[in-house]
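So that we are looking at the same thing, I have put the structure below in structure tokens.
The complex is shown incomplete by one protein chain, all other protein chains being positioned as in the whole.
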Amino acid sequence: MTELYARLRATDPETWRAYVEHAFVRALGDGSLPRANFLHYLRQDYIFLIHFIRACALGVHKTDRIAEIRQLAGTVHALSEFEMQLHIQTCARAGLSEADLATTPEEPENLSYTRYVLDLGHRGDLLDMLVAQAPCVLGYGEIGRRLAAETGGPPAGHPYAEWISTYASEEFRQVGAAHEALMEAVCRRRIGPEPWTSPRWAELAASFVTASRLEVGFWDMGLRGG
Amino acid sequence: MTELYARLRATDPETWRAYVEHAFVRALGDGSLPRANFLHYLRQDYIFLIHFIRACALGVHKTDRIAEIRQLAGTVHALSEFEMQLHIQTCARAGLSEADLATTPEEPENLSYTRYVLDLGHRGDLLDMLVAQAPCVLGYGEIGRRLAAETGGPPAGHPYAEWISTYASEEFRQVGAAHEALMEAVCRRRIGPEPWTSPRWAELAASFVTASRLEVGFWDMGLRGG
Amino acid sequence: MTELYARLRATDPETWRAYVEHAFVRALGDGSLPRANFLHYLRQDYIFLIHFIRACALGVHKTDRIAEIRQLAGTVHALSEFEMQLHIQTCARAGLSEADLATTPEEPENLSYTRYVLDLGHRGDLLDMLVAQAPCVLGYGEIGRRLAAETGGPPAGHPYAEWISTYASEEFRQVGAAHEALMEAVCRRRIGPEPWTSPRWAELAASFVTASRLEVGFWDMGLRGG
Partner (left out) sequence: MTELYARLRATDPETWRAYVEHAFVRALGDGSLPRANFLHYLRQDYIFLIHFIRACALGVHKTDRIAEIRQLAGTVHALSEFEMQLHIQTCARAGLSEADLATTPEEPENLSYTRYVLDLGHRGDLLDMLVAQAPCVLGYGEIGRRLAAETGGPPAGHPYAEWISTYASEEFRQVGAAHEALMEAVCRRRIGPEPWTSPRWAELAASFVTASRLEVGFWDMGLRGG
């Protein structure tokens, strides 16, 4: 873990715990989450993904460095080709067609989180946005790996085995590592090696906490159901 | 050819001809273009490509339709992985390292064209930007195919055989066709099937002509040399 | 009332009524709204105003027509000089300092509404954003005038007399009329005189309804308290 991410994550441990140990997450882990709630979450997550792709694309737009462009362009491509298909297939197996997904109304908790990240991208620089995306990219990996460990696998019959395996996978760990490395690289060129001594630090840390708080809202929405 | 593109292209035939039959293009075709001018052009085109990728990424950002996101994300990915590599390799064979490319100062003609397209993307909607990108994507194909026909190949020993072959290729023709189809699709959902009857038409046609005029400036820059 | 606004407002009468006749509004009108809830609302409304100004400024950025620039620039100036001061003074009389305001955490309902409008501005054209701002600018006037009529004034001793008078005022009616006129003018140059026959209509109407729904959420937040 980079010191940058470690410090962001440690800014407000209570909010972080509220996010990664949320009742929705625990219910996913022990399999007690009602199917209807999971499907409601999944439909919203499909919409979330659209706007997350739009944010990564904004990231490409916000740099002129080849290495950063290539990494973010790769993410945009992977998300729109593979991750999107994964969502569509998972929903299809659950009886939700692409037409169902396309007509799902977006919940306010989804709007607030996705548009907050996008607005940071427009208001600030690339670093401001990458920091606000970190709780999603890195938090999901942390949750996935913990649930995999707790459930011992997860076992094949577990109702949410696929979700847990996806986010516990080595592949997703690498997605997180790449985001961390990019955040570190952009931070070094925009601030320097010790961003916590910069006047920007309070604002960066606050964005990270706000984004984590909005993740809590997203789980709340999942528990509430559609 | 879609009627949309045919009408845009026919708005100002003199400017279009000044672009696709520019002295730089003719000198590329008959091989008389001095190597130094070609290399100057190539270095600027490398910088152009960076900002063109940033524009396509802005396009992804400016839509929430899956099909449009996937097409533009594919373009961003292809340009940043393959086209960019092609430029780097061609420059390498000409003795220009990536470090040379990275330190090349951007010419005003490059700035004016690329930033004009980007600004249209921010000021207007996705269609406004796609129209301003059309002279580049579709004009280069037209030029490539005409030079291939005129040079009969081009023959293997032609000094600019690779450039001509690239833009005359079936692959690049498909890139153009995809841009035309996307422009048509976005036009249908933002204006309708007969955009030339819309109050927006004059502005769209003017953007197309301005972008073509800025392509003329780009060739002028190539002829002037660095 | 322009036909454009009349049709947008009539798209989903139930959501519109849920907004303009919300329990928060009724409690404002009959004076039963607890002071704490009003102050919570007022603090959030101060934050809302910051992002609403940012949206109007984005509007200036999104046009090159002098008349539109001047109108929106006038709004940005008026909001940041006068409306902002009004909020600060009202809060001051209620015992809330500017420092209190500056440290108020932003509620999710505030984030979702303001950032939704801003994102529409970036994703679409100026018209897309003006339509999403209409429920706020025009709905507040409608609410203010109705409450003034219902309370007969409002009478001097009414606890929310100042709020009602502000939004019932001739001055605010003109703000609404100016927004309506600008929306109409931009609509005519981007779509034409009968936008309801355009393929864009469904999307414009949906944005209007979503923004109205987010206004309902804003009142809900006021009722819930801080």
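Some notes on this structure:
Chains here go by letter, A, B and C, matching the order in which they are written, and residues are numbered from 1 within each.
We take it that a residue touches a chain if its C-beta (ideal position, glycine included) is under 8 Å from a C-beta of that chain, and two chains touch if they have at least 3 such contacts.
Everything numeric here is computed off the predicted structure, so don't read it as measured data.
Contacts of the undrawn chain with the visible chains, over the full complex, involve A, B, C.
Touch with the chain omitted from the figure is made, among A:128, A:142, A:180 or A:215, by A:128.
Looking at A:62, A:115, A:158 or A:213, the residue that reaches the missing chain in the full complex is A:62. Touching residues on subunit A toward the chain that is not drawn are 61-64, 122-125, 128, 188-192, 198-200. Counting over the whole complex, subunit C has residues 50-51, 53-55, 57-61, 63-64, 66, 69-70, 72-74, 76-77, 79-81, 84, 102 touching the chain that is not drawn.
Listed for subunit B, the residues touching the missing chain in the whole complex are 54, 106, 108-109, 111-112, 115-116, 118-119, 122-123, 210, 214, 217.
In this text, only the chains that are shown with their structure count from here on.
Chain centroids computed from C-alpha atoms place A closest to the centre of all protein C-alpha atoms shown. Distance from the subunit A centre to the subunit B centre is 35 Å, each centre being the mean of its Cα atoms.
Inter-chain centre distance (subunit A to subunit C, centres taken as mean C-alpha positions): 31 Å.
Distance between subunit B and subunit C, defined via averaged C-alpha coordinates, is recorded as 42 Å.
In subunit A, the residues that reach two or more other chains under the touch definition are 54.
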